[in-house]
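Of the protein chains in this complex, one is absent; all others appear in place.
A and B label the chains in the order they appear, each numbered from 1.
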Amino acid sequence: MENFTIIQDIAAIALMLGGVFFMLVGSIGINRLPDFYCRAHAAGKVDTLGIMMFVGGMVVHEGFTLTSAKLILIIAFVAVTSPVATHALARRALLSGLKIWERQEPLK
Amino acid sequence: MDTFFDTFFLYMALAVGIILLIPFYRVYKGPTLFDRLLGVAAVGGKTITIVLLFGLIYGRLDMFIDISLGYAILNFVGVIAMTKYFKKSASDY
Partner (left out) sequence: MSMTEQTCTLEESNVPPRRGYRGIVFQVILLMAIWLILSGHYDFLHIFYGVVSVAAVVWLNLRLDPLPLANCEPCGTTRINVPRLVIYLVWLLWQIIKSGFYVAYLVLHPKMPIQPALVRFDCILPNVLAKVILGNSITLTPGTLTTDIREDRFIVHSLTRSTGDDVLSGDMNGRVARLYTKDYNPDDLCFNIRRTDEGSSI
């Protein structure tokens, strides 16, 4: 039983650190990528994975309770709504005539 | 072990709070309106986790979960409403 608690704690810490890492990468990507559509990739995928991992770490920390069921509900909600929001923004940008950034010199 | 997790959550909240500030540069700088909206949406997504962390720090996670779920719904509806609102005038920005 004691071993199980330690494994649980380590898994929770690892998932949370991974979540923070992906949120950081998502934030960097939003600033670093060249145009709106590429930034939408960073916001819609990396950030979503970061939030899901972070809340998943909280689920592991919390154990098998009603609170963790609610946390799983938050994970499902984020997984469903984040691509929809990103798609809504990208569609509006495309319809308003925003051009995409293209690489001028060929990639090696 | 509990005291370890208390300090761990505090440092996590600090880290997420700093990460939260990075997309604000895009909100300030963004050449188009959509970049700004994307930055705001990214900040909103991270706010969900920071609210949950406050719940863990204060020991009232069951209460803060409802707040963060409401915040997630508001963030989503806000982005959808903004895209509807800027339907016609987006090329002016």
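Just so it is clear, a contact is a pair of C-beta atoms (placed from the backbone, for glycine too) under 8 Å apart; a residue touches a chain by one contact, two chains touch by 3 or more.
Everything numeric here is computed off the predicted structure, so don't read it as measured data.
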{"item": "Missing-chain contacts mapped onto chain A", "value": "22, 25-26, 28-29, 32-35, 37-38, 40-42, 44-46, 48-50, 52, 66, 69-70, 73, 79-80, 83-84, 86-87, 90-91, 93-95, 100-103, 107"}
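FYI, only the chains that are shown with their structure count from here on.
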{"item": "Centre distance in Å when chain A and chain B are each reduced to the mean of their C-alpha atoms", "value": "12"}
{"item": "Contact footprint of chain A on chain B as seen in their complex", "value": "1, 5, 8, 12, 15-16, 19, 22-23, 25-26, 32, 34-35, 37-39, 41-42, 45-46, 48-49, 52, 56, 61-62, 65-66, 68-69, 72-73, 75-76, 79-80, 83, 86-87, 90-91"}
{"item": "Contact set on chain A toward chain B in their complex", "value": "9, 13, 16, 19-20, 23-24, 26-28, 30-31, 36, 39-40, 43, 47-48, 51, 54-55, 58, 61-62, 66-67, 70-71, 73-74, 77-78, 81-82, 84-86, 88-89, 91-93, 96-98"}
